[in-house]
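Apart from one protein chain that is not included, each protein chain of the complex appears where it belongs.
Order of writing sets the labels: A, B, C, D, E, F, G, H, I, J and K. Residues in every chain begin at 1.
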């Protein structure tokens, strides 16, 4: 059994209402229920969404002792938050980066992730299913 | 009658004391009084200043149901806060970007606005009067 | 009472017929009438449109003695006419740059204004109303 | 039941022997057996590895009528094969791009995928498990 | 009478089915028939399509003794195949580069041709008629 | 029968005397006679050469009602005249861009056309014959 | 006697545990004790660490009246927080920028400080001793 | 005896009044008188100032038969007028480029001359005396 | 005794006929005979030329068990074939890169080798003698 | 007791007379006396100033056996002397880089140090006191 | 009467023998005799050529008290010697930069002068006559 933190960055609380043609119509609650249904029996999941960079950093620091790994959708912080990057590097836990949309097929600024160099891997473009894949990827990594 | 949120980004609370040769000698309170005098009879204005990126995002989310449009001076967030950009795009309300100084005549990093592509328009360089013009521009837009 | 020159750069004579989804359906004559209605009682306005860079420069030189300030929509010259920039700097009169569309939300080449560093400020994205705001901004500047 | 082509680009035939610290110790045969074990009962999988750009393009063209989607690890072609990109765009079938290593954490030239803009999404960094996730992602996409 | 090789690069075998809104609905066979109808009485034409860079290079080498000039639509190889460029330079025969779509009006990567510096000229944007113009241009060049 | 404007940009009046090793020894008059011989029976052609950017723009505006399409050799304006680009976009008529020399094989600054994105296509490198091909391309386009 | 604020940016609370080979094994508490031992008799020091950009800005604003100068280790905010830069410029107090590691010898993105242009100077690379040097530098500056 | 055209580009008619701290207090008439005094006995000088790019090009074309060489201060056209460059290259007469201010010590955009590659040489930074040096340089060149 | 593969990339089969002023007048056969004469008594050499990137990759894979090292002239693949680079890295055998012409003295695109980082060293500019030096360099390396 | 070489690069002999508003009014002799006063009892200091890159390199080589570390103000060599960089790397002794002015707040070319990657750390902006801090930093480093 | 130092940078001692098609056939001695003939009666000239950057810097320092101004041909140091730039800025004497060839018409690296921002002006392209013009320009400057 693994303890997994699933972290959502800025504006993901709008999910389901915000630009549904890009991000799909599921809400964050929908996604969290689906993930719990799928993985909740065997693993402990904690969810956290916040629009504040500092809150995400604190959360990662605070769960350092509890969690075995992180699945994070950093939202727009993907592209500039070196502080979040340093937080992930600082706790030194396996982290999987996920994105709803295929960031490599969008505006040029969205194609660069400053977090990627400190993550295990990246999953991008599969809507809410990116989270499912992200948890699976992390679990596989933890059993190696 | 329109509901308008007037949002000030980081360091604008210092207005009137900070580098007055660049930003003028009016305080934020002065500006807000002037705007209320001018537009307050016919429209409802709410003012918000904050130095925290997350607070600005939350505020925009929270007023989603109330407001008809936004006038925002994003301060230094203009140049890098893709999270704020996504917040504006996410609530999908008409937004006017204003700047006290002419950002296109200053240091190179100040000439790029990452918010502009999701705003109706931009007004830059007229001191506190940029806000007046910004509200007028928004009101004109809302009546089209 | 102020004397104000309102200058339109290349292709603005096509206004109302050219790409109306970008530039609106008002003609230049419509705009000039609206501006005269609004400001003509208290201020003297002169209008000038030309597709020739040299004509715009000559006009600015010629009105040097008469005018108190300029509102200019430089059209495509915005992006490369250093000669027009030098003309504005040369007469040393307060100049407000206006654009119908939000140039900061369009093709990359349209996001740079070579004129901005010698202008008081820039207004961009409000259709013909950009001119109204431009005149107001100039008048406010002249009374400081 | 879906028909899925699983395509491996150049040098992936060396898998298991080539730089195992980067790419892991499983051979391509191992991966294909594992994928068949996991998905072969319900779906039809066809595997293809080739070091020749033209062979990959021909293969994609040829299976156009049979397959419902593609999982492709383009190897080094990821970074420059616009011809492969056009092949994927040309057959207009959902394609998932997978990478064994986290390309966004390696040399700068490996961080750009010229194929990404014509793919559904990208999975990068999970060793041979990237293929598993890729097939799952494609199957999920096909059922939407 | 001239001997002319008409060479089609990768994915052009999909013509007529691939993205018809970009590339038109004529197949390669249609084009070749039309070209033969138009020029076949007076000139000898040979057609070659291949998705393999090496096949195109070999073909150019092999027809060195026979052909008087080349009309080539290099497809995506236009943008990166320095090997194809060296093949054209190596046989030192007049070559006309043609494109169905106007490559200078598409994605930035499509605006650069690494072959152009070793070709007589370039024709871009006229659908299958680009080939007709290309043959005419080559014939005119050969008679100078 | 189509009405076609054939427009020559700056310095093309020097043709035949200017750098003949680059531009050939035909004068502009020679070219216009040849074009009239070839197309004048079935189509109406009007020719215009000017070294003034504004004159070219005015000419395009003025013939808006008469002409069905444009063949333009923009000379050096190709590389920086966004005003000319906007004129072409503004009249919204099919335009073919032609060049005597192969601009993609010359100095780097000549390889970029700011007009190309608003033209049907581009023909470059065939001396005066580029005009012949340009008219043919336009006529073909007009009959689609 | 001088009042000095010593400010630590994001992730510095992890000091001593985070990547000790880069940042050393002293905790922030160790450093603060050492600084107090060394400078506390003659000067008043206040310490503040926070992972939230907004909190750092507020703190700088709030201590404006009390402090004579700032020693700041901005952590990852060094590289992108124009808001923090404006806060320092806004309070117009002498500020010394310190870094534990030699940022000019690390990844390219760490070599640029957006804060440097508004600071007195920068000290980088001496582990916790960078703080000692920073306080000395500030005290020397204050006595000029 | 040589025939020399001395050509002044845009905004130079403002000389003496425009930014005298940059360009000095001599008017263009003063300069022309001084040049005539100095060189008028032995050489024929013709002066031409114009703010219109096309007028400068026409003038250069028209004097082709009369003049032996050109001294040109292209003003802001220095930085973008490829059409003027082609005019100078087209008439193939020795041309000396002069500038009042030291363009290599000013804003970055002023440090590049698109005309320089087709001129004999460049003189920059000596106020009106740059013209004197320019004529001397041209005369020396003509006697080689 | 060492086993050495000598591999020639695209267009090198044209050697002796292709641009002899750049590449010399020896054919590939001449070079291979000369190399055999010089090194064939003591070492086993195998030669391979191919215009197909895939063929080169396969060849390198196939000879993995036999050869002790590689001398490769990658031709134009030098500048973009990351697949060839990965093939060399994948077999992990010492490889010397040779070029007939001095690639660092030619067009900018020829100055970058994407293969160099996985090779022992590079020899460039000595015509067919580059191969001789390359074999010597490899032999020296193998005896260290 | 440590042996420390304090090395001054080009133009530092002008100190006290050269641009005192940037570099202060202390001469190099003043600085050396102050450093000797402060550190001379416990440590041996040797001073060297030279305007010749080669002299600085030779000096570093020559003192290799004697010195324990280096404090260097490389002057303008900071920005381009890879030879000096290799000298420091070559002797492999701890080196502290100091600057009188804050190089990160000056012209862009001054913000890059090619020496920094081979130094322990960098101190910049504190006038002659940068040397004091530099020696302290080095001594602290030597005692770790 | 003025005291003028005329300084020649690296490789100028080869003048007359080195690439005469670029630099002319006069030797440095010829030039110095010609300058003495022309200016030696009224002014004192001292000549200095050296291939050593440090020697040029020392020379400029040493003549600080004697000379009224400098005419310098920095040779290749033009493009990278920030140390020479600082020497000129440090002595704060009017300096004229001269070049034999037109550096703005040559290889890209020769088009940038790192010295220009600290010089009065620049003269480039007139062979040995550039020196004559340089002395005249300096004398004119000294009499203002």
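Keep in mind that, in the parts below, contacts are C-beta pairs under 8 Å (C-beta built on N, C-alpha and C of every residue); 3 or more make two chains touch, one makes a residue touch a chain.
None of these values were measured; they are calculated from a predicted model.
Just so you know, the chain we are not showing touches I, J, K across the whole complex. The residue touching the chain not shown here, chosen from K:59, K:77, K:126 or K:141, is K:77. Per the touch definition above, the residue from I:7, I:45, I:63 or I:137 contacting the chain not shown is I:137.
By the touch criterion stated above, the residues of chain I touching the omitted chain are 102, 104-105, 111-113, 116-126, 129-130, 132-133, 136-137, 140-141. Touching the omitted chain from chain K are residues 9-11, 13-14, 17-19, 50-55, 75-77, 79-80, 109. In the full complex, chain J touches the omitted chain through residues 52-55, 57-58, 61, 80-83, 85-87, 89-92, 114.
As a convention for this text, only the chains that are shown with their structure count from here on.
Counting steps between touching chains, the shortest path from chain G to chain H takes 3. Identification of common neighbours of chain F and chain K yields H.
Interface comparison, A-B versus E-F: the higher number of contacting C-beta pairs is recorded for E-F. Taking shared numbers over all numbers used, the chain D to chain I interface scores under half, which places it in the different class.
Distance from the chain A centre to the chain J centre is 47 Å, each centre being the mean of its Cα atoms. Multi-chain contact residues, meaning those touching two or more other chains, occur in chain C at positions 52-55, 80. Contact between chains, using the touch rule, shows up for A-B, A-D, A-G, B-C, B-G, C-F, C-H, D-E, D-I, E-F, E-I, F-H, G-J, H-K, J-K.
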